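Omission of a single protein chain aside, the complex is shown with its protein chains in their original locations.
For chain A:
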Amino acid sequence: MTQKEQVYVWQIPIRLFHWVNAFCITILFITGMYIGHPAFTVSGEAAGHFLMGTCHYVHVVTALIFTANMLFRLYWFWAGNDYAKLRFWRKSFWQDTFKTLKYYLFLSKKSTPHVGHNSLASLLYLCFIWLAGSMMIITGMAMKSGSDPNGTWFALFGWIIPVLGGEYNVRIWHHLLAWGYPLFLIGHLYMLFRQDILDKDGTVSSIITGYKFVETNSCASPDLDLSSETISAGALGALGAVSSQNNSL
């Protein structure tokens, strides 16, 4: 029988980031959709209501939390463990991306075991969370800061307005990119449940507990294969440490 080892993958700050991010995106998407399409119209005197104003307020406050959270994660790329890193400039990253892509396209039957993210997943995070997320922050802050054209926020983010050809385009981009999040969510949920079901490695619960379960006999060699330099020493060190602790498993 295969023996599974418990490996500590997601540190507490990573898990915290994940859930704060998920919470913020949910709030931002809902309030943002209302701002884009105010579906409910209230009746009576205007003085008695502040529906759009409240939505806008919640949207902006959540956006600031979202931005702070993203900045914190940026720091954790540097401070975190090996699974927290995204080294897309390495050749092995792209080799693994194509290998994983082939696996997902059913072109190769062999799944390469990954303890942290596979490179394809990392690449999607780079696009959907980091590139699109940065654009969301810049365009959003630019629209927010337009009400104070001589303020600091406008000085920091106002440049995007002429770059995109006017604030209307800024709005359109903000709205279009927002749809990237539910799009991402479909892929994200599908892939992680698939992974969990096929490899029974605890992917789903790992974002709460921090632990994944890796086959001891098979994991060492392929992981070494792929990570000749990357996932490497730290990961294996952690693996070793954990496996010695959890020998009873």
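A few comments on the model shown:
Methods note: a contact is a pair of C-beta atoms (placed from the backbone, for glycine too) under 8 Å apart; a residue touches a chain by one contact, two chains touch by 3 or more; residues count from 1.
Going forward, contacts and distances are computed from a predicted model.
Taking the options "SufD family Fe-S cluster assembly protein", "DNA-binding protein", "RNA polymerase sigma factor" or "Uptake hydrogenase small subunit" in turn, only "Uptake hydrogenase small subunit" matches the UniProt protein name of the chain that is not displayed. Remark: the residues of chain A touching the chain excluded from display are 1-2, 36-38, 40-43, 46-53, 55-56, 104, 106, 143, 146-147, 149-150, 158-159, 161-162, 165-172, 175-176, 178-179, 182-183, 186-187, 190, 194, 198, 217-218.
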